[in-house]
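The other protein chains are all here in position, but one chain of the complex has been omitted.
Showing subunit A:
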Amino acid sequence: MDASFAVDTGNTAFMILAASLVLLMTPGLAFFYGGMTRSKSVLNMMMMSFGAMGIVGLIYVLWGYSMSFGTDIGGIIANPFEFFGLVGLSDAIPTTLSDGTAGVMSNSLMASTGVPAMVAVGFQLTFAVITVALISGSLADRVKFATWMVFAGIWVTIVYFPIAHMVWGGGILSGSGFIAKALSTPIDFAGGTVVHINAGTAALVLALVIGKRKGFGKDPMKPHNLPLVMIGAALLWFGWFGFNAGSEFGADGTAGQAWINTTVATAVAMLGWLIVEKLRDGHATSLGGASGVVAGLVAITPAAAAVDTIGAIFIGLIAGAVCALAVGLKYRFGYDDSLDVVGVHLVGGLLGTVLIGFFAHLPQEGDSAPLSTFAPAGAQNGLFYGGGATQLLTQTLVALVSVVVSGVLTYIIAMALKATMGWRISDDDEAEGIDVTIHGEQGYDLDAGGGSGHGVLTSSLTKSVATLKAQL
């Protein structure tokens, strides 16, 4: 960084807000997932998301940021010890400018937009948190909480940070990687690869390794609280503006375009999902509406500022309709991706990433009024915008490499944990309900009727028995 670093307060304020919005997505996801499980597992489902906030929030500031955005090691990872505990990450490193005067530089990855290092860390932290939480959707009802927490820490370190580095930190899937050199610069505006393809692939691998819930495909496992699902979808949509508009790293027109694309793609995806349901099942459902919202948000994420408004409409429509059809795959192939992480996030992420190859509309030399200024050097327009098939090939290749990397690494971690801690709770505990048996709590106490219920306070009972004995 040659230029002297100066804080841009407007951009910084925007990015702190964007980071806060993205962090809200994870509790939102907890509601979304929690409502979709049976009532006996709602707390466990929500705790897997909150648990991810705990463990990833800690690890990210220790070595996560450093491993993602520190000094590159072989295009695969960055040095985990460079900014361990965020020590040495500064906005006030003395430097000499090109004209010979003294200045300060920052090692913030958003320094070029005047956003300080700590704000950059905060924003990136929230992405790591939600990516891990997303995976838990394939694990409803049946996984030891301790194994999940250990998995979260290992997975984010071995899978998420390297892929984040490869795509965003200057590694092999970025503009300086082998695909960019051979074809064109990959486009992933806000994390279609790092977040959604990555989490979706991991969820599929875990579902296969861990196995089905008892009674999957035989017993009814319908969502216990659809209003909770709707609250979750609403919070996700709201938070997603931080995710997509915030990925511009500045408060400007490109962030505005990302906001508009996020909104319209999501709106249309919801309609797409509902139309498929009405035609196929005869009902347009609330769960379908909420799912269409998430499918649209996922698919527009990588494309948010790289397509125009019309492109966003098509991406939304395709994502809504295709994801609605894709969630049926688990019954056909017999894997228990409980809450459809594969059907929504993997399929949606792949669609968004690959569709950029058709719809990318980047500002060109001589454009008098480009919609957005997002123009990564070496990226090309999509097939429908006169760019030929190069970008399509690039996007497809990046998506496939990500699936393979995430899939293989997740499989190794999953098998290692299966052999050591074990993944499954006992059959009895699963039948009884994971909330009561593993967490010692129930989501709802519907029998109590506002009073003390049928439970007996053990401590006072023991005391009165003792008193009774003393009296005898």
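Throughout what follows, a residue touches a chain if its C-beta (ideal position, glycine included) is under 8 Å from a C-beta of that chain, and two chains touch if they have at least 3 such contacts; residues count from 1.
The criterion applied here is as follows: contacts and distances are computed from a predicted model.
Trainee: Among "Nitrogen regulatory protein P-II", "Biotin-dependent carboxyltransferase family protein", "UvrD-helicase domain-containing protein" or "NADH-quinone oxidoreductase subunit NuoE", find the name that the UniProt record gives to the complex chain excluded from display.
Mentor: Options "Nitrogen regulatory protein P-II", "Biotin-dependent carboxyltransferase family protein", "UvrD-helicase domain-containing protein" or "NADH-quinone oxidoreductase subunit NuoE" narrow down to "Nitrogen regulatory protein P-II" for the missing chain.
Trainee: Using the touch definition from the top, which of A:Asp8, A:Asp188, A:Asp308 or A:Asp340 touches the missing chain?
Mentor: A:Asp340
Trainee: Who touches the missing chain here, A:Pro94, A:Pro220 or A:Gly440?
Mentor: If we include the chain that is not displayed, A:Pro220 is the one touching it.
Trainee: Using the touch definition from the top, which of A:Thr201, A:Gln257, A:Ser291 or A:Thr353 touches the missing chain?
Mentor: Reading the full complex, the residue touching the unseen chain is A:Ser291.
Trainee: One chain is left out of this view; which of A:Asp8, A:Asp72, A:Asp188 or A:Glu277 touches it in the full complex?
Mentor: Touches the omitted chain: A:Glu277.
Trainee: Of the residues in subunit A, which ones touch the absent chain?
Mentor: 220, 222-223, 277, 280-283, 285, 287-288, 291, 324, 327-328, 331, 340, 343
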